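Note that one protein chain is taken out, while the other chains of the complex remain in position.
After this line comes subunit A, so read on.
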Amino acid sequence: MSITDFLTDLFNPDLAFLPKALAIAVMSSIVCGVVGCYVVLRGMAFIGDAVAHAVFPGIAVAFVLQGSLVLGGAVAGVATALLIAIFSQNRRVKEDSIIGVFLVGAFALGIVIISQAPGYAGSLQQFLFGSITGIPDRDLYVVGGTGLVILGLVLALHKEFVSLCLDREMSRAMGLPVFWLDIVLYVLVTLAVVISLQTIGNILVLALLITPAAAARLLTDRLGVMMLLAPTIGGTSALVGLYLSWSYDTPVGGTIVLVATAIFLAAWLLAPRHGLLTKRMRRCRGRESADVVRSSSVPDLTRPQDPSASLR
């Protein structure tokens, strides 16, 4: 299908769910990209995973009660995030095993709950793998509003989050409320996960959090750039993924994640400074001009300095 056909479909009133799905997928990918930067830099992917699984019973309950899925997932996810934050303050507890037990248990609970609802098989698949149909209008506003709140909090607390990721001990010494910052960060991760569930699905949502941020990390050594690149990669993946999924009739969540994965692989091979191929190419070129490289890579040792010069 050509791009023009896709655009025609987007504006076709009979296919009103399509632009809605696109908007939600892009918005949630952008939010996940931003929040994912902290997740990747702090190595807390497991928390994203735990939360993604733990929202499932909440969604199941909401489904059975015909309530808002986003809301149900958010409540369950935030509860889990709080529990994890409390557990992980005590460093002697092996938190990953507790979380492991806990998240699978929660997932099992979700499956049992949802099996009580008639016609659950179809909806189960929807939860697990995402779908672009059947999104209520209300969700558009919920996702948009939640996304804005998340981005606002990130903007407001960025400096503190960075300090926390850099050095917990020092953050404590500076008097930062480490525990509360942990909780806010976990809740932000949860909300980002929850608003993405609709289109991406429960199983794949972690990819939206991790992959764009990891790809961005490969492309830059500057945090600010990374936090702009990650949402760009996420948003692009959502857009291209949805287009491909619509054209070739593939599952939307999987296609979006595959696009993001492809971008990650490309970054891994071609990143300007750390890419695998880039390094190899540079090494080949470096052999031709070895002298230049040698003299420019060790400036510190060649330049004598007087240690007392600036000790006023």
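Basically, contacts are C-beta pairs under 8 Å (C-beta built on N, C-alpha and C of every residue); 3 or more make two chains touch, one makes a residue touch a chain; residues count from 1.
The rule is simple: contacts and distances are computed from a predicted model.
Chosen from "Multi-component regulatory system-4", "Anchored repeat-type ABC transporter ATP-binding subunit", "NADH dehydrogenase subunit E" or "Cytochrome d ubiquinol oxidase subunit I", the protein name that UniProt gives for the omitted chain reads "Anchored repeat-type ABC transporter ATP-binding subunit". Of the candidate positions A:83, A:162 or A:203, contact with the hidden chain is made by A:162. Within the set A:86, A:112, A:174 or A:281, the residue that contacts the chain not displayed is A:174. Touch with the hidden chain on the side of subunit A covers residues 41-42, 92, 156-157, 159-160, 162-163, 165-176, 217, 220-223, 226, 300, 305, 307-312.
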